[in-house]
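Left out: one protein chain. Kept in place: all the others.
Up next, chain A:
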Amino acid sequence: MSVLVNKNSKIIVQGFTGSEGTFHAEQMIEYGTNVVGGVTPGKGGQKHLDKPVFNTVSEAVEKTDADTSIIFVPPAFAADAIMEAADAGIKVIITITEGIPVKDMITASNYIKDRDCRLIGPNCPGVITPGEAKVGIMPGFVFKKGTVGIVSKSGTLTYEAADQVVKQGLGITTAIGIGGDPIIGTTTKEALEMLINDSESEAVVMIGEIGGQLEIDAANWYKNSGIKKPVIGFIAGETAPAGRTMGHAGAIVGGSDDTAQAKKKVMRKCGIHVVDSPAEIGKKVKEVLG
């Protein structure tokens, strides 16, 4: 098993013909991902990368049976693209776009909350189930198939963690990049829960950063669930000053409870194997799995 995306996922690309969309769709197809088409308003009826282009998501769903979408639409229009996908019945909406106004995301997350769909991101690297589907912008070759799930707010730090896990002779079930914005569709806790419930995942790596309460919520959920499947954690930003945004819009220390130190303390109390050094994530996974 895996979570969110697999070889049966039928994927469309929103913002298909733009430069980002084109580049990454090409890489996804090359990886073997089942991309069934794309959407660019006004370019419907054309072919792009040998796949059909549609004017609307609903038309794409009707013609291709797509159930998953990846969004590369520019920030000013991205929230609208998310809502369009939800309205069309897309089940998994993965939003790569960085820089969406918070106001737009408040509207979008409110719009989709009662619809049968799951939003991943925005401002995330996407989701990969190695050997089956890469629905994102990550370098596919880093992720070898295996038994460790990954949930992370960051892009390159996810690749780093996956690389370390693979170099220990292990592999990845599914890696979920949840994104670094203040409002995201899937929380650390929700992603962790999915991976914990995945029978193939024997351990989960949870990577967070300063700002917000997501890692603390996830840690508390883990503790209260009583589940014994091991979780290995790291929080980036121990050296970040308070009140400054560190690249990701959501990575900002607001008080004493969203620092890296505070989060790690709670995670340890909840039974998570926390590493202080980002260079020791892979080693710790190996040690815990024995």
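Just so it is clear, a contact is a pair of C-beta atoms (placed from the backbone, for glycine too) under 8 Å apart; a residue touches a chain by one contact, two chains touch by 3 or more; residues count from 1.
What we mean here is this: contacts and distances are computed from a predicted model.
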| item | value |
| --- | --- |
| Omitted chain (choose from "Sodium pump decarboxylases, gamma subunit", "Cytochrome c-type biogenesis protein CcsB", "Succinate--CoA ligase [ADP-forming] subunit beta" or "Phosphoribosylformylglycinamidine synthase subunit PurL") - UniProt protein name | "Succinate--CoA ligase [ADP-forming] subunit beta" |
| From A:94, A:133 or A:207, residue that would touch the chain that is not displayed | A:207 |
| Residue among A:11, A:35, A:57 or A:100 touching the omitted chain | A:100 |
| Touch with the omitted chain, as defined above, among A:44, A:89 or A:139 | A:139 |
| Contact footprint on chain A, counting only the chain that is left out | 23, 27, 75-76, 99-107, 109-110, 137-139, 141-142, 152-160, 163-164, 180, 182-183, 207, 209-210, 212-213, 217, 234, 236-241, 244-251, 255, 260, 276-280 |
